[in-house]
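Heads up, one of the protein chains got dropped from this complex, but the rest are sitting where they should.
Let's look at chain A:
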Amino acid sequence: MSQKPASAIIEIDRVSQVFQTSSRRDHLALSDISLTIDEGAFVSILGPSGCGKSTLLYIVGGFVSPTSGVAKIKGQAITGPGPDRGPVFQEFALFPWKTVLGNVMYGPRQQGVRAAAAEAQSRALIEMVGLKGYENFYPKELSGGMKQRVALARTLAYHPEVLLMDEPFGALDAHTRTRLQNDLLNIWERDRKTVLFVTHSVDEAVFLSDKVVMMSKSPGRIRQLIDIDLPRPRRRNELLLDPRYQKHVVDIERMFDESDEGGSAS
């Protein structure tokens, strides 16, 4: 693991989120969440559907402002979206009227990078995510896995300090999903950006992360923080045979099972 003393890049301080439901009742989606994320860490938020994972990520992204509490990046309160935090959504959210190259160049161009430089950087990124040769394709001509690769390249292109990934591989088939997990790890191991990664897959969280934040539902709370002290670089075929990996997966799954029973009994 990293030798540098870890410094916090994101601090979430007693954040709660209340939503008005259609029946006009208040729904407590997040209750009193406090969490610190170290610079360069790969942190996964893991929990059942509806426990508020996306909402928490959107608050860090500045897309949603919390009902109470505060989220900070580098000590500054987050008041809105900004290029220091780059989202990658499950729905890809590519610009369909732009080609692959046009999508990836969009952020750098917006930031004032000259066209020639932006294009050169973007072509390199497209190659890095394995899409060389597809620069002039439109999103509708790509498979789901390819779209998510473009979305990742588009976000990396404007150099956010933190990547915010909301179940980015959730809509993909198992095979494509595994390949993208491997590729994401390879890319991440090069520059070690801070990643906040939402998932409901235990395997995915353990395979990718330095730290797993386990959440529980109704209201959304943090249940437990688990350090995943597996060596890096991680290789899938080695890891699957590693007893430490297996123990993490089994432990986490058992904790979720217990909470399910608790939930149905009450």
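The rule we apply is simple: a contact is a pair of C-beta atoms (placed from the backbone, for glycine too) under 8 Å apart; a residue touches a chain by one contact, two chains touch by 3 or more; residues count from 1.
Convention: contacts and distances are computed from a predicted model.
> Between "Alpha/beta hydrolase", "ABC transporter permease subunit", "Carnitine transport ATP-binding protein OpuCA" or "Putative DNA metabolism protein", which matches the UniProt record of the unshown chain?
UniProt lists the chain that is not shown as "ABC transporter permease subunit".
> May I ask which residue of A:I12, A:I45, A:I73 or A:M146 touches the chain that does not appear here?
Per the contact definition at the top, the residue touching the missing chain is A:M146.
> Against the chain that's been left off, what residues of chain A make contact? List them.
61-63, 80-83, 85-87, 89, 91, 93-98, 106-107, 110-111, 134, 138-143, 145-146, 154-155, 158, 160, 176
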